[in-house]
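Just one protein chain is left out here, and the rest sit where they should.
The first chain written gets the first letter, and so on, giving A, B and C; residue counts start at 1 in each chain.
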Amino acid sequence: APSDGGGSPEPVSGGTLVYATGDAEPSCLDPHVGGNYPQGLLSTQYLEPLFGRDAEGEIVPWLAESGEASDDGLTWDIALRDDISFTDGTPFDAEAVKANIEHLQDPDTASSTGYLAVEQVDSVEVVDDSHVRLHLSTPKSAMLEVLSQQWAAMESPEGIARGNDENCQAPIGTGPFVVESWSPQESVTLTRNDDYVPTNPEIDHDGPAHVEQIEWRFIPDAATRQAALASGEVHVIDNPLPTDIAAADGQGFGHLDAPRPAASNRIELNTAQPPFDDDRVREAFLRAADPSPGIETLFAGTATRSFSVLSSEEPVRLSDEELFRTDADAANALLDEAGWTERTDSGTRMKDGETLTARFPVSTNQSTAAEQSLFEQIQANTAAVGFDLQLEPMDLSSWYGALAAHDYEAVSAPYTTVGPDVLRILYHSDSTVPAPSGYFANNAQLTDPDLDAFLEEALATTDPDERADLYTQAQRIILDTHAVLPLYDQQNHFLTNGVTGVTAIHTISTPTFVNAQLTE
Amino acid sequence: MTLLTVRDLTVDLPGAGRVLDGVSLDLSPGEVLGVVGESGAGKSVLARTLIGLTREDPRASVAASTLTFDGTDMTRAGRRAWRRLRGSEIGLVLQDALQSLDPLRTVSAEVGETLAVRRVARTERRQRIVTALHRAGLHDAEARLGQRSGELSGGMRQRVLVASALVGGARLVIADEPTTALDATVAARVLDLLRSLADDGAAVLLITHDLHAVRRVADRVAVLEAGRVVEDGSAAHVLAEPAHATTRALLDAVPRGPKPPLRPAHRPRTPILRADAVTRRYGHVTAVDDVSFSLEAGETLGVVGESGSGKSTLARLLIGAEHPDSGAVSRHGTPRVRLVPQDPLGSFDPRHSVGQILRLSHRDGAPSPEELLRRVELDARLLTRRPAQLSGGQRQRVAIARALAANPDVLVCDEPVSALDVTTQAGILDLLLGLQEREGLSMVFISHDLAVVRRISDRVAVMKDGQVVDSGNTEDVYANPASAFTRELISASR
Amino acid sequence: MRAAARGRALGVSGILATLVAVLIGVAVVAPGLLAPGDPLAVSPAEGFQAPSPAHPFGTDESGRDVLTRVVHGAAASAGIGLAATAIGIGLGLLIGFASGLGTRLVDGALSRVVEVLYALPTLVMALLFVAVLGPGPRSSILAIGLATAPGYARMIRARVRQVAGSDYVSYARHEGVSAPTVFARHVVPNTLWPLIAMITLGIGQAIVWVSALSFLGLGAEPPSPEWGSMLNAGRVYLGTAWWMTFFPGLAIVVTATALTVLGRRLSSGGTR
Partner (left out) sequence: MTPRRWAVSLRWIAGKLGAAIGVVWLVGTLVFFALRATGDPLEAILGGPGSQAGEEAVQAAIDRYALDEPLVVQYLLQLRDIATLQFGDSYSRRLPVMDLLAAHLPSTLLLAVLALALAWALTVAGALVQAVARGRLGALVRAGLRSVEVVASVAPQFWFGAVLIMVFASSLGWLPATSASSDPASLVLPVVTLAVPIAGFLSQVSHDALDDADAAPFATTARARGAGEMRVLLRHTLRHASLPAISLSGWAFGSLLSGAVVVEVLFARPGLGRLLQEAALARDVPVVIGAVVIVALLYVAVVIATDALELLVDPRLRRRPQSLRAPDVAVGA
């Protein structure tokens, strides 16, 4: 296998960078349609949003110059850069922004993530070529954060006008690369945008990207991806196995750790039905779960235990280690107190003829092998104090079906967005009301008026300090429900071989190849 | 100079123990050696051993102090050396004529195999195949080239086998019962063929139970009993002055004369089985053509005829295993009909032991399996054997025992004694006659052996090309054959 | 003396196969005898340990003893293999016999059914069962059973036709033996015995198939030990912890081999 150990390899200009993703292949390359992480990952290379974030989590301009809210929070004035064109030649201007937001709101687009971002936008007013004004129905302090998501990135209005079917094949943006072709299940070929105007906050040079082409390949199997990286067939892979990450250094591979923003990876307990409708039972569960030793071995030191519902990327996160301290005695006492005193032959606790059973549907698409093993360990650990945690691995459709039918007492559901407003999406009581498809985001089924109030206020306020304070209070309430067991940041690792300059943007932590250079 | 020398040949087979015990033989070019002996004496095993086939079974043990072919010592010969001899130097006609052709391959591929192995040119091959088939007595050889064994009558298969053994021009031809399925005319031709091979300089080892045949072609004869050669000498001498009891018994048992008068059976002489103008076609071939007859209770109808004339087909029609294209077979009353098939091996379930076979066919009033075996002169030890482990004659007798196990009213026998030595044959014929006398058994008795048919039949039908060309009381037909074909048959069997 | 004779008849491979079969039997009935530990007891600190005297087969990612899991997994694995094969063979028998012996019409209709089963990829079949019955081994077993049925059916049909056309069957019919008896006495044994080895092999294959469905994200199984799911779970650690897949794989292979050897002995049943 080629190895770039030994002498330091020379970066060269041009060439084709091969990226191998383990995420699902998007069904549409336009992230406005639907809106999932794989689309965000790929579209980072050819679409750019109005705003970005810096390493500290502060909003920075990208295609926009600035964004200001009115005092009542109901209008947002956004100034745009005037030196940018889409790759089809259409100028980027206020009309384009208006067309994009309307595209997101059009039911035919069937946007879900992007739609949530601009849900509150009543109308878009074109002030002049480089100024737009958003009129909102309710205040939204998180406006710039949500607009910084790749799912609300800007596309050429001409491209949008082609209709969804065509636009899905090759959306037109302003990014450093252009979609050239897509052979389904195999790869998407991206070519360099030679007229690229450096707007990406990550860029470290003037002019277009170094590599001429990106071949974006879909390799679903982690071991195969790793083999392809080792044999030099690909330069960058995502979703590597923890053991491979740990071994990467010794093999001379580069490693990029870019935890996803917003929520951490956590297990949520369904507070709406027994047995987790009892706070004591929930606390007993948290005290007994003891995931830390498992995280250490399973993730081979590549993941850090989290004690917060928010990602370590979010400045306002609140961590409380004490709350999750493992204490089997306390757990037993709590369960005794809650009346779960009888035991079955196998040691499961019982009360009034009911066993202390919790169904835990696991999506095999979303939970990695290591994570599933961790769940098994939690199952074994909680069994020691009398829980019967039933792991139910299933495919994604069945998993959503189980959630929609409330056939779960515990669940781990990832959610990616930008900013602490994710708390509102995940824990506001409105989020217990299902969408037409049956989907709801509040898996813990929290319905706390105080919490709702904090989250709404935080969304409305325009004062950053007050906002931070409100989110801290909200997190306090959420943690104290004992309905959430944080595990670690949403893992987002990349391994590289034969390439330098791979960095991740700080919004949804997708890699950008604007600075990448092959070293051959 | 002798071509083949064998000294102290001993063979042990798994399950059967010592089958050949110190056999010694010499065979020179131009000579026909007849090997006779009772069924199960070890004749077929001897044939297979002389071509090196018994040693292929790792569980068998084969030993000889001398075994030379054409001056080459074969006791220590490897597989390759044996293979060089087979087909081109030594030709073998296996006894299992009905099963010895590959059912998936055509006649021309099977006969031509030896030539193909020796890379004879394709055009020459065809010529030699046709010639060999003609010599073996198959007239319509060209038409048969594309057929497969399933489409051939028993006798045809046997002639194809004979042809395949001599097509390569072997210097030693071993023929194991090569005429069992052949009518007298054709059998005579095949025997003459063997003689002429010897006259042309080949050596021939003819295994047969037919002493008539031995007398006709053999120069010398060896008599085998229980794996040992008990008598050995010139054919004329041995047959004229047999020294050993077995030989004498064999000679005495040669069937001759008409059917002995039976004491009147206690059943009324009523028709029991009728065929009315039955016809059966296979493609262009009309196997049975407008045949009518009626069989009465307690009588035997003999059917003789050319090989391939439709005898087996008629038998299948009579028992209802096949339906006539036109005409009808009818039974009167509800007689129990049983068949003794021409190919007994195929008619036994390969998973069943002899004991099981007999028990499953057993019907009320019939003797026990042990008793049945005794009646067909078989040892009760065979009860645990499977069909594949029996000699040809043993199988045939098991097939007869199975038919008798049903206590039948009508017996349709298709070449039931063709594989039996004359001694055993005589015993079986007596058994059948006894049954007829005591229990009024009716029989349709198909055979190519005119002497056998004469001995057992009241009436006889002579078949040729599917038609009955002659019929009537046996003695009448034999004395005054109406058709030229019948005359030919009778003269050939003398 | 008799036992020695039987031993010789079995041969070395036969004796080994019998031993293995007995061992598997014990593992199924009383796994505690062979491996007293708890197959579910985790110990994260002891994860990924290579085989050693303490853990002859090593430990898995959660520090569970692989030997214990392999032993305790025998019951579930055998259950999956047997159940799926039973469904496949059962249907195969039904269809194979009916279409081998039935009229041209019955044969035609059943052959179509077989082709439909052929034509429905295992995956779709599994998915349908997952949707109807919910995810889990039950759906996989049914799907695999149904998916293997056409293969067996065809094999059985071919043999049935061969046997039904044989001289010994026509002889039995000639003897007036009733059709059901001929069927039971000749057709069934002569069709099935030669297939025994196939059937025993099918058990091993069924275990593997069910685990392949897990690999594809269908019919995943809970963490109870089962060879197929251990194989699937350990696959991602192939490069770092080979023992996690090697031993469950070995268990499947050894089981399949032993059963096949025994099956072959049975099916040759003295005719050879």
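Note that a contact is a pair of C-beta atoms (placed from the backbone, for glycine too) under 8 Å apart; a residue touches a chain by one contact, two chains touch by 3 or more.
All of these numbers come straight from a predicted model, not from anything done at the bench.
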Which shown chains does the chain we cannot see touch? A, B, C
Selected from A:Val126, A:Ala227, A:Ala328 or A:Ala384 as touching the chain missing from the view: A:Ala227
Hidden partner chain, touching residue among A:Asn164, A:Ser292 or A:Thr500: A:Asn164
Touching the hidden chain in the complete assembly: which of B:Glu113, B:Glu231, B:Glu377 or B:Glu415 does that? B:Glu113
Residue list for subunit B contacting the dropped chain reads 48, 51, 53, 56, 58, 79, 83-88, 91-92, 94, 96, 99-105, 109, 113-114, 117-118, 148, 150, 161, 164-165, 168, 274, 319-321, 328-334, 388
Contact residues on subunit A toward the hidden chain run 1-2, 20, 24-25, 27-28, 33-36, 107-108, 110, 112-113, 115-116, 164-165, 168, 183-186, 217-221, 223-224, 226-228, 230-234, 365, 395-397, 399-401, 435-439
Missing-partner contacts on subunit C, residue numbers: 13, 100-101, 103-104, 108, 111-112, 115-116, 118-124, 127-128, 131-132, 147, 150-151, 154-155, 158-159, 161-162, 164-165, 169-170, 173-174, 176-179, 182-183, 187, 194, 197-198, 201, 204-205, 207-208, 211-212, 215-218, 228, 231-232, 235, 238-239, 245, 249, 252-253, 256-257, 260, 264, 267, 272
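Here is the rule we use: only the chains that are shown with their structure count from here on.
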How many angstrom lie between the CA centroids of subunit B and subunit C, rounded to a whole number? 48
Between subunit A and subunit B, what's the gap in Å when you average each chain's C-alpha atoms? 87
Using mean CA coordinates as chain centres, what's the subunit A-subunit C distance in Å? 43
Among subunit A residues, those touching two or more other chains are none
Scan subunit B for residues touching two or more other chains and write them down. none
Considering the complex alone, what residue numbers of subunit B touch subunit C? 319-321, 337-339, 341, 343, 346-351, 360-361, 386, 388, 406
Provide the residue numbers of subunit C that touch subunit A in the complex, in ascending order. 40-42, 44-45, 47-48, 61-63, 130-131, 134-136, 217-218, 220-223, 233, 235-240
Which bits of subunit C are touching subunit B when the two form their complex? 166-168, 170-171, 173-175, 185-186, 189-190, 193, 269-271
